[in-house]
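Structure provided below as structure tokens; questions to follow.
The complex appears here minus one protein chain, its other protein chains still in place.
By written order: A, B and C. Residues from 1 in each chain.
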Amino acid sequence: MAPKPSFGDEVANLLHAAEGNPLRTCIQCGTCSGSCPVVKFMDQTPRRIIGMINAGLKDEVLKTNTFWYCASCYQCTVRCPSGIDIAEAMYALKRYTMWKNQYKEGLIGPTFSETFVKTIVRSGRSYEPLLAPTYIFSYGIREFFSEALNATNLMLKGRIPILPPRIKRLENFRRMIAHIIPIGGVE
Amino acid sequence: MSEQTDINKPFEPVIIGFTCNWCSYRAADMAGTARMKYSPNIRLIRLMCSGRLDPTFVLKAFAGGADGVMITGCHPGDCHYVEQNYKALRRFIILKKTLQQFGIEAGRIKLLWASAAEGAFFTEEVNKFVEQVRALGPLQWPTSGGGLEKMFAVPEHMLVKEVTV
Amino acid sequence: MTEKIGVYVCHCGTNIAGIVDVEDVAKWAAEKLQRRGVVIARDYKFMCSSLGQELIEKDIKELGLTRVVVAACSPHLHEKTFRNACKNAGLNPYLCELVSIREQVSWVHTDKVVATEKSKAIVSGGVERVIWHEPLEPLRVPIHPATLVVGGGIAGIQAALEIADAGYHVYMVEREPSIGGHMAQFDKTFPTLDCSACILTPKMVDVGNHPNITLLTWAEVTNVDGYVGNFQATIRQKARCVNTELCTGCGICWEKCPKKVIDDVFEAGLGKRKAIYTPFPQAVPRYPVLDKANCTYFLKGTCKACEKFCPTGAIDFTQQDEFLQIDVGQIILATGWDLFDVRRMPQYGYGRLANVFTSLEFERLSNASGPTGGKIVLRDGVTPPASVAIVHCVGSRDKNYNPYCSSICCMQSLKFAHLVHERTGAEVYNCYIDIRTPSKGYEEFYQRLLEEGTHFIRGKVAEVTNAYRTPEEEGKLIVQVEDTLIGKQRRIPVDMVILSAGLEPRHDAKEVGRLFGISCSADGWYIERHPKLDPVATMTDGVYIAGVVQGPKDIPASVAQGAAAAARALGKIQQKEVAMEPIRATINEDKCSGCRMCNTLCPFNAILFHEDKMVSEVNPALCQGCGTCVAACPAGAISGTGFSNEQILAQLDGLLLLNIKRLEEIPA
Partner (left out) sequence: MKEYVYFPGCSLEKIAISYHLSAVETTQKLGIKLTELEDWNCCGATAYFHVDELLAYTLTARNLAMAEKIGSEIVAPCSACYKNMYFTNVHLNEDPDLAEHINEALQEDNLSFSGKMVVKHLIEVFSNDVSSEEIKSKVIYPLSGLRVATYYGCQILRPKKDHEDVEQPHYFEDLMSAIGATPVDFPLKLTCCGGSLLISSRPAAYSMIHNLLYDAQRAQADVIATACPLCQVNLECYQQQVNQEFGTHFAIPVVYFTQLIGLSMGIPPKKLGFGKEFLSPKKAIDAIKNIKSQEEVITQ
């Protein structure tokens, strides 16, 4: 039987259109971390994450918030001298942890993404009022008020829909999705 | 190899590759030195230049049991003999037509320009071509071609050099 | 007649034996090919070793072999070796065939069984082919003793002097007005920090005065014909508008010339020159060139200041480009490199942020005879920097630009750091991916820099920006980089940034390569005959490469290659004649129908037509042996030695194992 793939290969397999395991070609130059606008909020810099993946430190990697703090700005991707699509690798890690349900405690990203997708699957369109406030409590009461204030302002400016939008052929739409993932999986 | 008659084994095409001494043969050397891996179905013959390729070599190869023939040379403009690879190109085009008239699929012959530095490229292209020919299946031209073997087999005068030790 | 063939299968240590069952191949050849004339088949650890060769020689003598087949590495590596072995044993060297089961089998295949089968087929092909080999004598052509050296940088200078000092003539062609190349732009050279001009100028002067050197600056090679020993080169001598017979190089013309031009070549854009100029004071030759594109007289029709003031009346506005024809036996290419265009990496701000400099700009900035007289100052020309960041690997080791390491940048950057520290006392930050100091005294220089207190930050700089976030950053250049050793992103405010840009092949390397019949690697550097064993020769006999054209390298390495190339050339010159592969086409008069189809096919005009006899004939001196005419002759009247129809068809026969089949049909 085939040997169990290394953690690095598992992640590489989640990269779209990647031949082999591009992460192996990392020369640890730090261009990604140097270019990253969010790096100072990350437990580990992107470079370190790649190093840790290559070292097979699965649990340590999954424990970090790094990839959930990735803003998908692709600055690292366009600059990487080894041509590694780092942002894509961060996506891969997000998916990996969501499937395995083993992401860092207290992260909002995963649940947010899930609800977001649920919303789409339900209505075909996204709906801000449903999204923002759901998580805002986790930032404490002050945040909640400022958010609420924002919301009211937006409301007054007529920039928030009162009713959630829906697409017309919703039934087909859902059957379509059922082809790809069991709706149960997200609903 | 198509010599093997065991039907359980998958079809392994035999490919003859003609290389020029200056670019493509060195591309093959380069592939070797760099330990790149390609399909063992190809066997190479070295010429000084792709311009040396006499179309009958190709017919002989098919008649002799090759399932595919690959002709390689320097990139246009890089020919060690200035422009002889263009002549190879012209011959190739005519040859391709002729072969089709003999009932040989165009997919069984390939022209490739590869510079001395393009070991990796050479490797990829060989693999592609082998798969292409594998897909076409065995040629068995001599039998299917009806006596064509005689036509292109080794000239008699060459067989008299039979040795008996 | 019957041939007695010996087959020798090489293990090449485990290189071949690791994948191919060499014993089996030898055994198989001995049995299956016996009736094709194989009287002995051996396998041996290293056929190319002296013992291996003796083995062959012994068999030739004792068994009276008439043909030899060696199954080992590529003929490009050891064909000569085994031909010599045959020669030593009294067998014509061309009765030996080397077939490759290493480059073409063991190194590229993994399945041992299949690899062994293929090796057998290849050996069988070799045996069938060798039967048709004929004894040949190498063609001997005289070597013209003169050598053409293209490029007057340090590599070319070294090569030229070696040959000239040995008493043979050298033509040195340089595109710029003066020789000296990039080295002349530098102030100090690593790791010893001796002054570049001090060690280079004497050599330049030697070239200028050497009785055996014809120096052609402001000139370019436009065409090359012929072959090793007998090249004809055409050289365009661009119009200098200065009569070099009369000019004394006094310099009055460029003092008086009113037209200032920014010097993008020698001063890397930092300084100005005149429209009539020598690039630098120690220029060789000393007489100037007039740059027509910028000369007021050529633009507006008036001025002629230079002519008016020239004490010897050497200025000649009517001068035109001239074309010279020269005969040389060999050619050395030392055309050097271009600097990576740092504008291709806008994230480093060059051109947008004033105080970002390229490495060449800094060389001029730090040069005592440079635009600032060696003062290291910001673009404003007065303010010395209080802090400087040096960015390594700009355009090198980067798939988006050049994947290779430019090899000199680490040491160059250390040199810069030292000069900045020494002359300005500024804080210096070196941002590197890896520090590479693999030569004599280099690591020690790195240690010295560490002691000097230079900051070393391991990380490739992400960007250089002027977008400050804090008061300390205001008005500074901010270098944003991850300090990978502490795993933190850092923003370092500095006054000056130096981009240690990589080396690139000359923009026209490919065209120039074609001119001389040599090819470039994927990176654009010229390909040597063998990466380890023959780094200065090329695939084209008589054409050598020296210096950075072959790949990034520093001054000591370039000098070594210049000398090496010269030694190779001298070796041939002293043989007086060169043996050439006797691979030539010959026309059988009786068979030739005089259709003249071959006449037009030959790019070397080697085929002439005898109107009287109505037959064509090949001039062996001109024929290069490509064989195109052989393939084309409808009457089969042309045969090519070494690659005859019989040889190729027989090899094909063997590769397809038809010989074996046929033998099975014919009972013993």
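Please note the rule applied: a contact is a pair of C-beta atoms (placed from the backbone, for glycine too) under 8 Å apart; a residue touches a chain by one contact, two chains touch by 3 or more.
These numbers were taken from a predicted model, which means no experiment stands behind them.
Visitor: Just to confirm, in the complete assembly, which displayed chains does the hidden chain contact?
Guide: A, C
Visitor: Looking at the full complex, which residue from C:T296, C:Q319 or C:Q347 touches the chain that isn't shown here?
Guide: Touching the chain that is not displayed is residue C:Q347.
Visitor: One chain is left out of this view; which of A:I27, A:L62 or A:V117 touches it in the full complex?
Guide: Answer from the full complex: A:V117 touches the omitted chain.
Visitor: Quickly run down the residues of chain C that touch the omitted chain.
Guide: 345-347, 352, 465-469
Visitor: Considering the whole complex, not just the chains shown, which residues of chain A touch the missing one?
Guide: Where chain A meets the chain not shown: residues 14, 16-17, 37-38, 40-41, 65, 68-69, 71-75, 77-78, 85, 87, 91, 94-95, 98, 107-110, 112-114, 116-117, 120, 124-128, 131-132, 135-136, 139, 143, 146, 149-150, 153-154, 157-161, 165, 167-169, 172-173, 175-181, 186.
In this text, only the chains that are shown with their structure count from here on.
Visitor: Distance from the CA centroid of chain A to that of chain C, rounded to the nearest Å?
Guide: 50
Visitor: If you average the Cα atoms of chain A and of chain B to get two centres, how far apart are those centres in Å?
Guide: That pair's centroid distance is 52 Å.
Visitor: Tell me, which residues of chain C touch at least two other chains?
Guide: none
Visitor: Mind pulling the chain A residues that touch 2 or more other chains?
Guide: none
Visitor: In the complex of these two chains, what residues of chain C are touching chain B?
Guide: Checking each residue of chain C against chain B gives 2-4, 34-37, 39, 74-76, 100, 102-105, 107-111, 114-115, 117-118, 121-122, 125, 131, 514, 517, 519-522, 527, 539-540, 583, 601, 603-604, 624-628, 630-632, 640, 642-643, 645-646, 648-653, 655-658, 662, 666, 668.
Visitor: Which part of chain B faces chain C closely enough to touch in the complex?
Guide: 1, 3, 14, 16, 22-23, 25-26, 28-29, 31-33, 35-38, 40, 43-49, 51-55, 57, 60-61, 64-66, 77-78, 80-84, 87, 91, 115-118, 123, 153-155, 158-159, 161-165
Visitor: Going by the contact rule at the top, pick out the chain C residues touching chain A in the complex.
Guide: On the chain C side, the touching residues are 347, 393, 397-400, 433, 458-463, 480-484, 487-489.
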